[in-house]
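Submitted below is the structure of interest, expressed as structure tokens.
With one protein chain withheld, the remaining protein chains of the complex are depicted in position.
This part shows chain A:
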């Protein structure tokens, strides 16, 4: 149960939307798919699902091209654009069509409608649904065939706080059941809360493919915050380090650790009132990573 993307490229005329992208999405994890708007996340997902043709490269799901699957809903569930449904059908009819295409018993339709909390709206036409309800309907469609691989494109868009919390729990439990979950977002804070791994792209290119923790630790060094009444003496002791003075009695030490700073202060006999590592948020790491990618977007 994996998604393998290899050298995936898509050009629209002169514009390269996705540029030689390679990564794997592994079972049992929620993989966040990050990038600024227009980075190529949706185009990549559409190519994984066989909706758009790659200019070069390939995307495979469970070792095969998606377009070769005979009952794709049983292997891959996906939600791209929740508004891309016929508004005249009822939510239930929409899912019954889906069930029929893949030979799934229609009893399953009512199950997933209940699972996403839409059973009361199931017999209403979709044109009366809010965006959040359409999201839930799309998620119901993704879960319909009980697939091992799931793709969600910006699934929290349009959801209220309850819905957001529900999605987080759902993604977590799907991964904990051993499924492969790829979820795109441009909101770092969201991915920080839910994803085990992150694939970051900018301007169609891979920027990072790592665990969430590593992304936060490894990119942009940790900063140690230290307060002391003898700041000048500590500055002397930290010679050779990158130190910024953040106040009369406060220093910020880059690319170091609290253990190192504490030891140096002890050796120099400088008393400390405060010693901590500032946790860099994924947001900051992400902005540092994609800064270039965004910067150039205006010129492309």
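Rule of thumb we're sticking to: a residue touches a chain if its C-beta (ideal position, glycine included) is under 8 Å from a C-beta of that chain, and two chains touch if they have at least 3 such contacts; residues count from 1.
Assume contacts and distances are computed from a predicted model.
Chosen from "ABC transporter permease", "Sarcosine oxidase subunit gamma", "HmuY protein" or "Transcriptional regulator", the protein name that UniProt gives for the omitted chain reads "ABC transporter permease".
Among A:8, A:25 or A:98, the one in contact with the hidden chain is A:98. The residue from A:6, A:60, A:89 or A:124 that touches the chain not shown here is A:89. From the set A:36, A:141 or A:202, the residue in touch with the chain omitted from the display is A:141, counting the whole complex. Interface note for the absent chain: among A:27, A:50, A:117 or A:262, the touching residue is A:50.
Along chain A, the points of touch with the absent chain fall at residues 46, 49-53, 66-70, 72-73, 78, 80-81, 83-90, 93-94, 96-98, 100-103, 138, 141.
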